[in-house]
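I am attaching a structure below and will ask some questions about it afterwards.
A single protein chain has been removed from this complex, and every other one stays in its place.
Chain lettering (A, B and C) follows the sequence in which the chains are written, and residue indices restart at 1 in each chain.
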Amino acid sequence: MRAIPSANREPRPGAASPVPLIATRAVAKHYGAVRALVGVDFVLAPGEVVGLVGHNGAGKSTLMNVLAGTVQRSSGAFCYDGAEIGAWGAREAQACGLRCIFQELSLCANLSATENTRIIHASLRGLGWRRRARALITAALDDIFPGHGIDPDRKVAELAIGERQMVEIARAFTQTSVPVRGVILDEPTSALGHTPTEQLLAHIRKAAADGIACILITHRLNEILAVSDRVTVMMDGAAVADRPAAGLTRSDLVAMMGSIEAHGGTGRAIGPAADGAIVVDHPGRDGADRPICVRRGEIIGFAGLDGHGQRDRLRAIYAATSDVPVAYVAGDRGAEGVFPLWSIADNLTIRSLKALQRGGFVVPGAARALAEQWAARLKVKAPDVDTPILSLSGGNQQKVLFARALASDAQVVLLDDPMRGVDVGTKQEVYALIRAEADKGRSFVWYTTEMDELSNCGRLYVFREGRVVEEIPGAQINHARILEASFGGAQTGASHG
Amino acid sequence: MSLRLAPWSYGFLVALVMWVATICYSGTGSAIPTLSSALVFAAFSVVVGTGQMLVIASGPGNIDLSMPSVLTLAAYASMSIMGGSDAMVLPGLLLAVAVGAVAGMLNYLAITALRLPPIIATLAWSFVFQSFAFNLGGEATLKPPAALSEFTLWSIGGIRVLPVAVMGLTLLAVLVLKRGVGGRQLLAVGQSERAARLAGISVGRVRLVAYTLCGMSAGLAGFLLSGFSGGAALNMGDTYLLESIAVVVLGGTSVAGGQANAIGIWGAALFFNLMATMLNTFQMQAGIRFLLTGALIILIVAIVPRPKAG
Amino acid sequence: AEGTATGDTSGKKIAFSNSYAGNSFRQVMIKSFEAAAAKAKADGKIAGSAVVSSNNSVTEQASQIQNLILQGYDAIIVLAGSDTALNGSIKEACDAGITVVAFASGVTEPCAYVVDYNLDSYAKAELDFIASKLGDKPANILEIRGMAGDGFDKRLNEGVNKALAAHPSYKKVGEVYGQWTGTIAQKEVSGVLPSLPQIDGVLTQGGDGYGAAQAFKAAGRKLPIIIMGNRQDELALWKKEHDATGYETFSLGATPSVSQVAFWVAQQILAGKQVPKFVEVPLLQINQPDLDAWLKTVPEGGVVNAEYPQDLVATIIDANVAKAPLPMVPAPK
């Protein structure tokens, strides 16, 4: 279904074409005193895949928003397809075939995938529009995510978060009257499971071969290395490095980003935990399910394919645990994590009010001290703790949510895929922090969609079809074993190369 | 940008303008009496508004349309039990507040148990509460004990006690919202129910408390108002339906929830009273009064700078 | 035919469509109707009755009248929430052969019988009383009106303006809307009072005199002549002031039992009596000498009321036909 633009098809990976699709010069964006972009030069050739990396708050999303016309640059020049662009809004971007998958989901949850497809296509109207829209989105989904199983007529609100992400990605590649020239993907994989991620990466390469330029932002550096022709690194609002991807290694990337990946940090927290007191003992929902038991100081991982009941089980444990204090770190920070009207300090201390109060009233000095202490420990990038949380980058918001749990009296911390959008350097620090806290006697139950993270765990529960199907002790944790359990033994996915 | 007024101060500012306009029209001699009368009537609006504010702050869509009928019902109940006897004033107060509390709980119960939007649930309850008042002797105005009337009119050294007492209530609300654990929890719930739940806050309990306190404030207002105005009458609460909402919103509380401003209610309540006074003083025609009232309300919300979310 | 018509109405049903029940005046009005209807039923004069109140919503009242038509009532008495907005429904009822008696409202649909006070004379009596006390000296008048947009208020206000023309030395210096409610009258009057000169007389519509007096007292002003209405608290305050300072005023008001007049008018029409399209009802007037006697008949906080039995209503109808003076509501012994 995906038509290919006849012109500009010049699949020359890595090389800048004579007429770049996008070229910016000294683009800057200020929010009051905050300088989100300080002067970015950025080029994207037709059919090229550029990987964009950088620490949280580096300005990646801001740059993408400028390109997509949803944020107006404060200064700087912007050329699209060789033409100097003055006013550039979402409408112009759409009309020129530039699509963007934003970091936060941008679908209308009350509409179906079909209707959401209509939203981005002005020409999908008149009699039979619904049939045409359904055909378009279905074809795109089938093309990118074969076997996706998504009903295009279901309300998006009823889809799982991964399914929504798939719909939004597929929608960006649908095409009607205007040929798709470029697609920006701002952390598209953070909500995707393993298989859809692989499928997407494959599709990006295919699209590039068809002449569609892509920008991919992700903190999973392997993904960048897997698909990019070129890698651009951003730091503190500027593009600081730009290299062909060929020959780059993961550690090269990390070095370019200015943080050194902590090695040897994969030591597992098995030791002292095993004989600690039981803090969570949660029965399975039926005979086929298994009980979950967590001891003091343990780090427990929830593995399995995305959306197989891990999150529901976390919620159930959260609801059922009342004898020890428990905290929950949500991955869906927009809907379940942040209090949007509040500052960092207010957001950070809300879980600890009981400890900070005297006679029903919060002691201001104590609250502030706690907030400052933990914001510093997690290196939250902000002028001070009175900064409104929404003006932080996605990853920094996530750090505040982490700090909220760690600063509290919780003995058990439930982690619901909490590293979504957190940059590599910070991740390593947080891993270390979790292990340190576990050593002090806190327990963690950690659901993650990132296989690598499971290596931090002392023990895993693997989920399939809503139930725990296997428990893997620390010594036996490895990729193959997890996949085997996730797929139910025999049919270990050949598709997972 | 440096000279930026707090959103809640606009009500006071406009109220001040109305006050000055009234004085200009009718002479400086009217300045103090006009203000003093506005303060007293504003005090009733503030009691009701403070309750409404708690509910509105508890999350988008939360609102209590039953306040006028709760106010009336509580007034009827307490006037009945006091039977005009000074000795019964305290039980009367307790009963009025208790009736309000029960009404608030019933409101919240209908909202959660029947999953109704608050605007509908509280409207339906308001009909029921009104019926109860009809049956508590609606053919007559129930008279208050003398001690209660005297209290509501009491002044020390020319200063009316009632508004000052209500200012104390406002300060308490400010403190609780800013520093109180309950206040923080309320504002958290108001911003994001799901995030609040996952931050260990008992969402149901917080909202229940908000509705209960709202009912209690209606009960208190009914008690005081019947002392002040010579008894409980069936339609005594009518004016507080829209006013309770308007003073909250004009006072700088966000209808989207999660943010509340107790001091601003005073500004807005003074604005409402002084506006009525001004329009009455200018002897405007009824139609023009309505037009100006509407235009001023819109003007105030439109000029107040509001915090951008997102 | 003079006197009470005696045609057989024992099989007839009469309904009362009321626009609003939310104040004590209306509550007493409903009770008065129910009492008369219950007695009539016991006496075999009607077969049944019903009361339906809408919640101050004209559209709801209109559709309730439609339903009363459907239920087969023979007569409907209507206290209309609007002088004109019920016309469509009333016409429909008339067309279905139903007797419609609109009361205490200026319904304009010609097929309906109207039972109402003469609001011009209401206003005239108020000003005449003030003139009897103050003479022709210049005086400042404050008018407390009912509700903006309401028909009763509009007609009474027109009467006030006519009556004021007859007293050129009087100046209306203020006007507020008290909505026939003590609390609201008190609030509105308190608001304007500081900016008003000395007030000599206050015109009211009933239910608002007590609130006005409270406002004057709170402002530390001398009580002007406040025409009192039909509420007990108004009379009680008057008496208290009279006992203390010799304060004199008088009370004028609508009686809630006007619903009984409408009821009997409807019954009489069904019984075959010739009734004019407009039946004027006397206002209830209380003068200083009768004050104590009236006060004794009213429960504390209640509304002054009078009984209108069948024969008295027939007399009122006859007086209307004969253009004779209406029988006054007699003071209690």
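Criterion: a residue touches a chain if its C-beta (ideal position, glycine included) is under 8 Å from a C-beta of that chain, and two chains touch if they have at least 3 such contacts.
By definition in this document, contacts and distances are computed from a predicted model.
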{"item": "Name per UniProt, for the chain absent here [options: \"Methyl-viologen-reducing hydrogenase subunit delta\", \"ABC transporter related protein\", \"Acyl-CoA dehydrogenase family protein\" or \"Ribose transport system permease protein\"]", "value": "\"Ribose transport system permease protein\""}
{"item": "Omitted chain's touching partners, listed by label", "value": "A, B, C"}
{"item": "Residue among B:76, B:134 or B:266 touching the omitted chain", "value": "B:134"}
{"item": "Touch with the omitted chain, as defined above, among A:81, A:151, A:236 or A:289", "value": "A:151"}
{"item": "Touching the absent chain when the full complex is considered, from C:60, C:120, C:248 or C:290", "value": "C:60"}
{"item": "Listed residues B:70, B:93 or B:110, member touching the removed chain", "value": "B:110"}
{"item": "Where the missing chain touches chain A, by residue", "value": "68, 70, 89-95, 100, 102, 106-111, 115-116, 118-120, 122, 124-126, 129-130, 145, 147-151, 153-155, 158-160, 162-163, 166, 193, 195-196, 305-308, 465, 487"}
{"item": "Residues in chain C touching the chain absent from view", "value": "18, 21, 27, 30, 34, 50-60, 62-64, 66-72, 81-89, 91-92, 108, 148-151, 153-154"}
{"item": "Residues belonging to chain B that touch the chain removed from view", "value": "60-61, 65, 110, 113-117, 119-120, 123-128, 130-132, 134-135, 138, 242, 245-246, 249-250, 254-256, 285-298, 301-302, 306, 308, 310"}
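Note that in this section only the chains that are shown with their structure count from here on.
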{"item": "Two chains sharing the most C-beta contacts", "value": "B-C"}
{"item": "Between chain C and chain A, distance of the C-alpha-averaged centres to the nearest whole Å", "value": "72"}
{"item": "Approximate Å spacing (C-alpha centroids) for the pair chain A, chain B", "value": "45"}
{"item": "Approximate Å spacing (C-alpha centroids) for the pair chain B, chain C", "value": "33"}
{"item": "Touching two or more other chains - residues of chain C", "value": "none"}
{"item": "In chain A, residues with contacts to at least two other chains", "value": "none"}
{"item": "Contacting residues of chain B [partner chain C, same complex]", "value": "22, 25-27, 29-34, 37-38, 40-41, 127, 130, 134, 138-143, 153, 225, 229-231, 233-236, 238-239, 273, 276-277, 280-281, 283, 286-287, 290"}
{"item": "Chain B residues touching chain A - in the complex, by the definition given at the top", "value": "175, 179-182, 184-185, 187-188, 191-192, 194-196, 198-201, 254, 258-259, 307, 309-310"}
{"item": "Chain A residues touching chain B - in the complex, by the definition given at the top", "value": "318, 325-328, 330, 335-342, 346, 350-351, 353-354, 357, 360-362, 364, 390, 404, 408"}
